[in-house]
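Excluded from the complex is one protein chain; the other protein chains are retained at their positions.
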Amino acid sequence: MRQLFHVTPSGWAGLGTAAFGILILPSLSNSYWLSVFTSMGCFLLAIAGVAFMYARLGMVSLTQVGLMGVGGWIALRLNHAFDFPFEVNLALAATATMIFGWILALPALRMRGLYLALVTLMAAGGLEIIFATFQFPNGGAGFWGVQTGSGAAFRRPWIAQSAQAYLRYVIACALLGFLCIELHRRLQPGRAWALIRRSEAAAMAAGVNVTLYKTWAFGIAGLLGGAAGALLAGSLGLLDDGTFRASESVMIFALAVVGGAHSWQGALVAAALYKVLPAVLNIWGVDANLSFVIFGAGLLHAVITAPQGIAGQLLDGLRRLSPKREARDA
Amino acid sequence: MRLARYGNWLLWALLMAAVIGVLGWGGRPQMVGLFIASGLAVGSLYALAGIGIVVLYRATGVLNFAGGAAGAAGAMTAWQLTAWGFWEPLGWLACLLVATAITLFYGRLIAPRLAWRETVVKAVATLGFALIILGAISFLWADDPRSISLPTDAVGVRLLGMRITATRLLLFAASIGIVIGIWLFLARTTIGLQMRALASDRDLAALMGIPILRVETIAWAIAGLLAGFTGLMFADLIRLEPSVITFMVIPGIAAAICGRLENLVVVLIGGLSMGVIENMLTMSPVLRGVRPIAPFVIAALVLLYYQRGQRLTFGGRD
Amino acid sequence: MLEIEDVTVRFGGVVALSAVSVRFDKPVNGIIGPNGAGKTTLMNVLSGFVRPASGRVSGDGEALLPLAPHRRAHWGLRRSFQKEEIADDLTVFENVLVQIDHSRSPARSKTAEVEAMLALVGMADRAGKIGAALSGFERRLTDVAKCLVGRPRLVMFDEPAGGMSVDESRQLGALIRQIHGATGAQVLVIDHDVELIRTICEDTLVLDFGRRIAFGPTAEVLDDPRVKAAYLGTEEV
Amino acid sequence: EVSCGMNTGQAATGAPILVGGIYGNAAPGDWSSSTDSAAAYFACVNANGGINGRPVDYRVENDQWNPEAAAQAAARLVNDTPTVAMVGNGSFIEMAVNANTYEAAGIMVMASACAISECFETPNIVSTNQGPLSSNLGAAQYAVEELGTRHVACIGLNIPNNGIWSCQAVQDFMRARGGEATAVLINPGAPDVNSALLEAMASGADTILINQPAGIALAILSAAEEQDLRDQFNWIAPTPLYDQSVPAAVGAYWWGHIYVNAELAPLEVNGPDAQNWIAVLDQYGRADDPRDSFGQAGYLSARFFTEAMLAMDPAQLDDRAAVGAAIRGITGYTSDLMCGPYYVGDADFHMPNHAGYMVKVVEGGFEIVRECYEYDSPYFEPHIALETQLGLR
């Protein structure tokens, strides 16, 4: 049990980063950066979901942003239909998306590797069309809840009404997400997943219920993605289908690999690349099309030169600086 | 075994007939015909995109998301040359050349550095390349309504009261011809065999003395040519809009999935069926809003059908 | 006691096993046969990775075929693969613990059991080592320890000595001999190292082209002229 | 000789007045021509005495067709910068994302290129252009009155605040005129538009209204050409097809057969304001700034804004609320680029521009087929009431 609550150096660094994000970052940021960091926080949570599936089970989900859309859709739907507080909407949206993830997983479980990735890509393509066709609820009537003209207000958590407080809230949620993953990793599911990644046959032979654990993993990714979507809805007050294209799901996975799927640092790098880099390029006045080119080139470069991801490279560098410290990823 | 094979075809034919029957019920026969003809054209494009993907995947193990972008770059070049007053065939040729050059650039300079990575990582890396191409295209050509038309558009035959242009016929014939040609190439030639060897296990193929770089270059060149041709056809038949042509790869992948990333004939038939079903959905008041979802649903169902009754067994491979 | 009745397996047109019946009741049993005889297939049928076209399998009187693979593991079936399957990012201890993770016994007793079995295979001092850092032989030993925890009833090895030096395979053989004593499980070994089979197995089944061609005490079986012709080639190896 | 603001010929040197603008430029479209023209006009104003000697510091952001980037652009321009107003906005999504932000921040947005309902039905946004709803109505009205249309098939984008909203208005209009309309919706994610065209054909319509961005519209027209449908239907379209590259892109087959509503004065009208706009662009803009209808709209928004600022108490120029009140107070501004008067008014909806021209696609350009006419539809009842109240009628 001591092992369960043992905090590794990397873990301390993570807690420190979260503390910085919660205590200091918001007061340093203006409204623009608050908005950038908030959406980075939301996507961090979603990226944590894909990265964990990939790192722990070797499963590739190309539908994570689609799942975010599902979570966001549900959160909006609940917000406009009922008077629940934000937390309830968040929890329900995350849970429902988890269930959605399970349902998605059921047919996908027979597959692995590329095929699994492609089925999830098909799901992402389908969700993209559905979002584009029906849009996100904005206070209208009926099941789809869409009205023309400006939408109704989205209620934020009562403790996080301001943009600053909301950023804190999002970072705290992301931290919880990482803790949830880490907890799983240290317990029975973590061991089962490690073996499944090695070989599903070996896992079955070792008494691991492969279906259950794979479904479970999909559920967790869905949970994180759903929560991320609900948080994003809270950040913007409304959602647009343009955010949830299938290509964005692919991009998120690519970034998770580029950042380094095995560590929280990698997810952070990925989220920063996804949200902060374009914001910086935008401030520098780089043409949006050119920043696409830069982004794509950076992605390729990182995939080629950093097999462990950028975070892996940075951590290796750090380890070389401080010898004798055997840090295991948290 | 053989019976099972025919069983699949029979099942497919029945399903298609059922879909067309149910959706077309009560519609004017001529409209149904028009929807089918229109579906076959889009379907050929899906199939062509899928064929490009499968050929490259089988030979190099790279699932290429950038084919659409390369085709878009080619089509834009063709448009530009024509706008500058060059002789049109020169533009078409340039389209093929540009798409091939872009694809080869990736195949020669970037893909080998990623050869040892997992398939999925290699696939998403090509998305990065697609972004580069798309960004560059949008930077070079401001958004403007454009179109390309081939001389074959002017020629057409009338069939059951609908007009079918020579372009559509050409596309249809070309996709069948390409499938047959590539199938023969892979099955009958040494390079084709080497390509298949490479796709199965690149390291081992190298160990067997197969000149990896040369074979891969050929595969990428074929993929580039196909991408250019698809881009040109897409620009003519659907529209000349780089981002739309770029993301055409996603339904293309759906078509490729139907053939399990392997069987070109099934890719062709799958692509055509997707196009037809997607168009036929227009006749359903309930489903017409979501008709573009058809390729994804079909691909997912087909995959499930393939995997039915199968238990997971060994290894980390698919 | 393991009873296999009339098991037939087809892959498309290939008949990999045809109506194989056999009853293993000795502590350590061998399966040999030419390449492609169906040995691995038989083991896959037992562990649930291949569904036979027909036949029944019962272990200690319980029908095994209806159980899903992981259920068979819970029942007490263990197997090793031709290539050991040790997760690189788990420690030796964790790699073994996975095998009994599903059981409801208290954490302390699980820990004790894993430690005991690691000691038995001689890996106790390396329990904290991560999978990726193990040598080939250590990985194989960890694999064996995995087969010993959780009250196994039937332990199967597919070519465990493949790629091992003569000394190592002798050591492994000795370890396999101890399994029945330590856990009460019955052991099934496939290998082409006839010396190994001869020294550790009481009974041996010989398969050829998916058919049982001999079964009985190992020494007798190895002397059977049909076995010599189909498998060994000549008198001595 | 250009005319801008105070026309002093002296560069403004005082403390700058901060003004923002958001445009969308990324795939699938470049909507920056309105902010480009507005920027050129402000540059001209600054070179001509500014606003009572104070230059306009015009800051623009690209929303990249991405809702989050749009929100961030507004955060940067509205929350982080003490801008007094937003001028010249051109986007497909920004207004939907930011309408509430603008209202909360109490800032007025004088948009120029607006395509969605939020632009016209929220309190803090007023646009110079008409948007699809109004322009559709203009096209449909022309078709009913001149082409004998009884049944319109409106091919719109399957987006609630764009295609559905604007085709719905056409249905209401046709019903009011005793006719009929069918909405045919294209999913924005669908590459192929042919099935939508077929659906329109099957609806029994006699007129096809192509309520689409130019790219998709061209695709529909080429599909129709393939089936040789030109003479079986009347072909009408709202403003997006009024684009100088369209006649060449549609090809000779269509010349003389497509009627397009132009929400601002077509280029050949060339009144004094139109000439001034071109002169401003030539002198203060970039060579590649588009000379299109969105550019006209951006110019107009900037010009009307400047006029309103010049009419204000100079002490209040940095006060967002005061500037907002001044903008709301705009009434009866005119330009030869617009058929009717421009006004804002203190309402929860704004659509000052609901009169336009009708043009026909001909070889090498467009030909005006109907001069300024006001659209007549039940949708405009509240607007007319407001105009009456403001004394504009």
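Letters A, B, C and D mark the chains in the order given here, with residues in each chain numbered from 1 onward.
As a convention for this text, contacts are C-beta pairs under 8 Å (C-beta built on N, C-alpha and C of every residue); 3 or more make two chains touch, one makes a residue touch a chain.
Just so we're on the same page, contacts and distances are computed from a predicted model.
**Student:** UniProt protein name for the omitted subunit, picking from "Pyruvate synthase subunit PorA", "Multicomponent Na+:H+ antiporter subunit E", "Probable glycine dehydrogenase (decarboxylating) subunit 1" or "ABC transporter ATP-binding protein"?
**Tutor:** Matching "Pyruvate synthase subunit PorA", "Multicomponent Na+:H+ antiporter subunit E", "Probable glycine dehydrogenase (decarboxylating) subunit 1" or "ABC transporter ATP-binding protein" to the record, the invisible chain is "ABC transporter ATP-binding protein".
**Student:** Which displayed chains make contact with the chain that has been left out?
**Tutor:** Hidden chain, whole complex, touched shown chains: B, C.
**Student:** I'm checking contacts with the chain that's been left out. Which of B:A41, B:I212, B:L237 or B:M283 qualifies?
**Tutor:** Checking the options B:A41, B:I212, B:L237 or B:M283, the one contacting the hidden chain is B:I212.
**Student:** Among the options C:A63, C:V166 or C:A219, which residue touches the chain absent from this view?
**Tutor:** Reading the full complex, the residue touching the unseen chain is C:V166.
**Student:** Who touches the missing chain here, B:V98, B:A111 or B:A197?
**Tutor:** B:A197
**Student:** For a quick check of understanding: of C:R10, C:K83 or C:K129, which residue touches the chain that isn't displayed?
**Tutor:** C:K83
**Student:** Looking at the whole complex, which of C:V22, C:L67, C:I130 or C:V194 touches the chain that is not displayed?
**Tutor:** C:V194
**Student:** Taking the full complex into account, what residues of subunit C touch the chain not shown?
**Tutor:** 11, 14, 33-37, 39-40, 82-83, 135-137, 159, 161-169, 192, 194, 230-234, 237
**Student:** Going by the touch rule given at the top, which residues of subunit B touch the chain that is not shown?
**Tutor:** Listed in rising order, the touching residues are 190, 193-194, 196-197, 199-201, 203-212, 317.
Heads up, the rule we're going with is that only the chains that are shown with their structure count from here on.
**Student:** What's the farthest chain from subunit B if centres are computed as the mean of the Cα atoms?
**Tutor:** Most remote chain from subunit B, centroid-wise, comes out as C.
**Student:** For this structure, which two chains have more C-beta pairs in contact than any other pair?
**Tutor:** A-B
**Student:** If you average the CA atoms of subunit C and of subunit D, how many Å lie between those two points?
**Tutor:** 77
**Student:** What's the distance between the Cα centroids of subunit B and subunit C, rounded to whole Å?
**Tutor:** Computed value for the inter-centroid distance: 48 Å.
**Student:** Out of subunit A, which residues touch more than one other chain, so two or more?
**Tutor:** In subunit A, 129, 133, 197-199, 201, 204, 210, 289, 292 touch at least two other chains.
**Student:** Touching at least two other chains at once: which residues of subunit D meet that condition?
**Tutor:** 25-26, 158, 187, 189
**Student:** If you look only at subunit A, which of its residues touch subunit D in the complex?
**Tutor:** 30-32, 34-36, 39, 128-129, 132-133, 135, 140, 146-151, 153, 163, 232, 235-240, 242-243, 275, 278-279, 282, 288-289, 292
**Student:** In their complex, what parts of subunit C are in touch with subunit A?
**Tutor:** Within the complex, subunit C contacts subunit A at residues 47-49, 68-70, 73-74, 77-79, 81, 85-90, 94-95, 97-102, 107, 146, 150.
**Student:** For the complex, give me every residue of subunit A touching subunit B.
**Tutor:** Within the complex, subunit A touches subunit B at residues 58, 60, 107, 110-119, 121-123, 125-126, 129-130, 133-134, 197-201, 204, 210, 246-247, 250-251, 253-254, 257, 287, 289-293, 295-297, 299-300, 303-304, 307.
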